[in-house]
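The complex appears here without one of its protein chains, the remainder shown in place.
Order of writing sets the labels: A and B. Residues in every chain begin at 1.
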Amino acid sequence: MTTSTAVKSKERFLSKEAFAQLFTVLRDHGYTVIGPTIDQEAIVYDRIHSVDDLPLGWTDEQAPGSYRLKPRDDEALFGYVVGPHSWKRFLFPPEATIAEANKTDAGWQFEGTTDDPPKFAFLGVRACELAAMRVQDRVFLSGAYVDPIYQRRRSRSLVIAVNCTQAASTCFCTSMRTGPQCTSGYDLVLTELASGFVIDAATAEGADILDSLETTVALIETQQEARAARQQAVQQIERRMDTTDIRDLLLSNLEHPRWSHVAERCLSCTNCTMVCPTCFCSSVKEVSDLSGEHVERQRHWDSCFNFDFSYMNGGNVRDNTRSRYRQWLTHKLSSWIDQFGTSGCVGCGRCITWCPVGIDLTEEVAAIRGDVP
Amino acid sequence: MDPSQLRFILEELRFSAMLPAEVLDQLAAASTIKQIPAGTVIFREGGTNDNLYLIRDGRLALEMSVPGRGAVRILTLGAGEMVGWSALLDEGKMTASAIAVEDSEVVVAEAEKLRQLCRANRDFGYHLMEQMAAALSKRLVATRLQLLDLFAASPTPVPDRTSESEA
Partner (left out) sequence: MSSSYVAPLPDPRLATDPWRASTVAIRAVRPEVEGVSTYDLAFQDEAVRASYRFAPGQFNMLYLPGAGEIAISISDDPRNTATCAHTIRVAGNVTRTLAGMKVGDTLGLRGPFGTSWPLAECIGRDVVLVTGGIGLAPIRPAICALLHQRRQFGRLNLLYGARSPDTLLYAREYDDWSERGLIVHTTVDRSALGWMGNVGVVTLLLERLRSFDPRNTVLFCCGPEVMMRFTVLTALNRGMSPEQIWISMERNMQCAVGLCGHCQLGPDFICKDGPVFRYDRIAPFLDVEGL
């Protein structure tokens, strides 16, 4: 969300026709709109220009190791859950130049990042994704050192949340207490109904944009309809993860046989870490021009599942899949709490859906807890 | 040296400090103290030796001979440590040579007397062997660490990559 001041809630109704104006208003406010759109048979987040780019009438069907787009029998614009992308790719880009070196007569001279991103408006942010942004804020902004690229992008971005009105089989945000309803961390929030949207602003910038749109008073019945739609998502969530004492549970079970069990299936492919909206591991590579006198340091996403991620003194500390899966899960659910005062998991279910062999972390936790045979 | 003085010395040595009073008395009675000038060979690898030595002061070295490399120094031992376990446990057939690296003072216990004491008095035997086992297990661990060659320049060949860490 933007850095503008908070405002009082005042729900309005935005018709589907008036919704189309949002793109013009955002453009007028200087924003580049990033939102859901269909690409390669998935709903991804990309630059969009109009309502026509939205996945009208499509939904996603998700299960462990499976994701399918299916047509809906209505014209919903946000009638899906979450796809392989998360907003982190715009705040913590998969590849970014973090520093530069130039050889001069006085030797090497160094510059920091010159990243100058546009002002992003993120359209269609789900509650679990708002939570993921809060988690990454802790990682990149709240420590002794701040990541300049993330900070610049985050502070300039407008967040337009859209409440979930349905859930996938892989969702477990209620267990992680992150959703499905959006409660904070946005400038504007929408709930989609057949006739239009209930819309509300949480910041002055959001209110300013809201004022530029043709809205009407949200009738009590409309507000009730929106509540019911949001409740529908809650009711559809079936997956659960018991987070009781989870920090100690995992750290006191580092030698549990389940790690070997899951390692037999895990391909160490890194998919879970790539789709995770909070995973933040990265590496830096040197990209030099032909003369070797101008070098860019390019940071790219890395993964604790990569073989050489823990490379040290000629060997890899985590040299098998068991130790790498254990690192990922214990970090995500356990040591993350020590490090950042919050779980690293928001319950979005992406790692379950996009795992090629359908490994389900909620099942792994239950097994370590001893809840399943 | 009279046994009471020897007993006092044994009480101060790491090897024997934990022994109960009676055992110390018996050990003292079976021991003498001896000055060993630097360079003295106390026993030789492959040879026989009748004594167990406890170093009171100075330093002894254990060496093994390797064809082509001569005498290879494996370990040096200092005050409070035991040398010559083969005399007690292995009928005196020595597995290494012991040489005084500097002027040293050692408590010498006759292995046969110790064996007799062990046989006659199981309690003595238990306590002495407990100390022997503890000393040998420490030496075994130290040997394992030596074997790991922890300070070798590069444990395995280093692939060409940019992420190394040496802090």
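Keep this in mind: a residue touches a chain if its C-beta (ideal position, glycine included) is under 8 Å from a C-beta of that chain, and two chains touch if they have at least 3 such contacts.
Predicted model, so just to flag it, every value in this text is computed and none were measured.
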Touch assignment to the omitted chain, from A:T24, A:Q109 or A:S195, lands on A:Q109
Out of A:K16, A:R134, A:R156 or A:H261, the sole contact with the unshown chain comes from A:R134
Determine which one of A:A233, A:I246 or A:C304 touches the chain that has been left out.
A:C304
Please output the residues of chain A touching the missing chain, sorted low to high.
1-6, 98-99, 101, 103, 106-113, 134, 137-148, 151, 154-155, 184-185, 202-204, 251, 254-255, 280-284, 286, 288, 292, 295, 297, 302, 304, 309-314, 317-320, 322-323, 326-327, 330-331, 334-335, 338-339
In chain B, positions touching the absent partner:
14, 59, 61, 70, 72-76, 78-81, 101, 138, 141-142, 145-146, 148-154, 158-167
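We adopt the following convention: only the chains that are shown with their structure count from here on.
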Inter-chain centre distance, chain A versus chain B - centres from mean C-alpha coordinates, in Å
64
